[in-house]
Structure formats: structure tokens, C-alpha cells
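Left out: one protein chain. Kept in place: all the others.
Presenting chain A:
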Amino acid sequence: MESIFFLVVAAVAVISSILVVTCKNPINSALSLVMTFFCLATFYVMLDAPFMAATQVIVYAGAIMVLIIFVIMLLNVRVETVKRGTHAVIAGSAIGLFILFQTVWFLMKGSMTGKVGDMTKEQIVSVGHVELIGKALFTDFLLPFEVTSVLLLAAIVGAVILAKKKI
């Protein structure tokens, strides 16, 4: 049952992400991206990570996509009329298919089971997903967590410098 559900959601995810890059109308692209994000959130739920699923929906599908759609509408981006080069499409598809076959062949070769993590389903349920993430964030990943703040500051300053009309 779960694997059928997974296959359906995975198919939707792949199709909608293909639509993101092939849609001629930017609004359709953006809406397909929302669809992809929802599929990702579904995967997180299936992997017993409800907190990740919630943040995925709230932050990506909610906040960020609303911003993107606002910008598209404000800029009044027109439907793309430029005809795409067919040579590039053929070459790209050929390389893509080659890499796909290569990947599948490679994956068939060996066992893919890596190290099983410390967390079990029961543990996640008893302690709580958010608590576990918080604990990891403030112990094991304390330094990455702090570095992120510097990263965001640099990104904000950079965006202002590049985008502001007059500095």
C-alpha cells in the first residue's frame, strides 16, 4: 500500500517538476513548483518527519512561492514566445537519457543499504520530532546553525547592494 502511494506521489513530483521548466507561462511554472513542493512534503511525512513536512509547506509552498508569484505578476512577465532551439533539446535529452540509464545500471549493481540511523519510529513518536531536531540543531549542528546566520546576513547585504536603485 505504502509503496503504491509512494510511486503515485513520485510520479506527480517528477511530472510537475518537468512542467516547471517546460511551461511557457511563468505562472503555470510557478504553480507546478508549488505542486512539486507539496509532493516533497508528502515524502517527508512518509519518512516520519512531520516537522519537515510542515516547514516545507509553510516556508516553501506558502511564503516563498507567494513571493515568486507576486513578483511574476508585478513584473507582468509575458508568455514566452521565443522558439527554443531543437538541436539543444535533442542533445540535452540524449545526454539526460544516457545519464538516466547509467544511473539505473549503477544502482542495480550493488546493495544500496547504508548505515541505519540511530532513530527508530518509536523513538520519534515518544520523544517528538521537533524535540529531536532541536536537540540535533543545538548540539551536533551548533556551528552550522550559527554560520547560517552569517550567511544570511551576507546574502541580505549583497541583495541590497545589487538591487537598490541608489546606494
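In this text, a residue touches a chain if its C-beta (ideal position, glycine included) is under 8 Å from a C-beta of that chain, and two chains touch if they have at least 3 such contacts; residues count from 1.
Criterion: contacts and distances are computed from a predicted model.
A chain of the complex is left out here; the name its UniProt entry carries, from "Electron transfer flavoprotein subunit alpha", "Glucose-6-phosphate dehydrogenase assembly protein OpcA", "(2Fe-2S)-binding protein" or "NADH-quinone oxidoreductase subunit N", is "NADH-quinone oxidoreductase subunit N". Within the full complex, the residue among A:Phe70, A:Phe101 or A:Phe138 touching the omitted chain is A:Phe138. For chain A, the list of residues touching the undisplayed chain reads 103, 106-107, 109-117, 135, 138-144, 147-148, 150-151, 153-155, 157-158, 161-162, 167.
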